[in-house]
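Here is subunit A:
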Amino acid sequence: MIEIRWHGRGGQGAFTAARLLGDAVVCDDKSALAFPSFGPERRGAPVLAFTRIDDAPIKDRSDVVDCDCAIVLDETLLGAPVKAGLKPGAKVIINTMKPAEVFDFSDCEDCKVITVDATGLALKILGRPITNVPLLGALTAATELTSLDSIYKAIDTQLPEKVRAKNKTLLEETYNTVKEAL
Partner candidate 1 sequence: MNRPKLSPPQPSGTIEQLPMGPSTRSGHLIDVSSGMRTFRPVIDAEKCVNCLRCFLVCPDGTIDKSGDILEIDYDYCKGCGVCAKACKVEAITMIKEADA
Partner candidate 2 sequence: MSEKLFVSGDEAVALAVRQAKPHVIAAYPITPQTIVVERLADYVEDGSLDCQYMYVESEHSAMSAVIGSAAMGARSFTATSSQGLLYMVEGLHYASGSRFPIVMMNANRSLAAPWNIYGDQRDSLSQLESGWIQLYVENVQEAFDTTIQAFKIAEDPEVMTPVMVNLDGFVLTHTYEPLEMTDQAAVDAYIPYQDYINKLNLEDPVSTCITAGPTYNTEFRYQQQIAMLKAEKVIDESDEEFGRLFGRTYGGMVEAYQCEDAEAILVTIGSVTGTARVVVDACRAEGKKVGLLKLRCVRPFPTEKVAEIVKNAKAVGVMERDISFGFEGAVYSDFNSALKQQGVDVPTCNYVGGLGGRSISKEDISGIFDALLAGNTEKPVEFINVRRDIDYGA
Partner candidate 3 sequence: MALNAKTIPNEELFYGHKACGGCGGALAIRLALKVLGERSIAVIPPNCMSTVAFVYPHMPLFVNGIIPPFAATAAVMSGVLAGAKALGLEDYHVVGFAGDGGTSDIGLQALSGAIDRNDKEIFICYDNEAYMNTGIQKSGLTPYGAKTTNTPAGKNIHGAARPKKKIFEIIAAHEIPYAATASVGYPEDYLRKLEKAKNCDGPSFIHVLAPCPTGWQTPTDISIELAKEAVDNGLWYLAEYENKEFTLNRNPKEFTDISDYLSKQGRFSHLDENDIALITEGRDETWEKIRRDWVK
């Protein structure tokens, strides 16, 4: 079972990304659960979202404790919650203009940090700093958990029609940017 944790702020679409990833892997005939950190958090408050992925149907409904990957939609969220429960070899994907080296995750065993300027890409393509879909692109580039094609399908069912095309472009561009950097 692979467990992904999304760190965002209310309104940034962390849960939408968690859902898109889940839907995409279901398109790949895997199983997935996607759920938010349940609660009444308002716009701007730090929130979590989770995607659980497995080949077999997922039955476990307890909280996600350890994760294979943490995705940070906004670098101001960096801190103890991001480091909590990272499995050895976990990947941390951070939306920032800074290089990966400046982030110290030495206390997390074999942790690999990947950075991407998702805000910059989002501003260029969407004209708005919405970073959930680009970070999903970065995650896909870094992990190959699913394919861009499957995410396109997920975008077609989970997102409103008018934002689909631009988000697909943004997804692809981030994917390519991260692939090149790796």
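Candidate entries met the following condition: all candidates are chains of the complex that A comes from, given by their letters.
We take it that a residue touches a chain if its C-beta (ideal position, glycine included) is under 8 Å from a C-beta of that chain, and two chains touch if they have at least 3 such contacts; residues count from 1.
Because the structure is predicted, anything quoted here is derived from the model rather than measured.
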Out of the numbered options 1, 2 or 3, which touches subunit A in the complex? 2
Residue positions on subunit A within touch of candidate 2 in the complex are 19, 22-23, 26, 31-36, 38-40, 58-63, 65, 154, 157-158
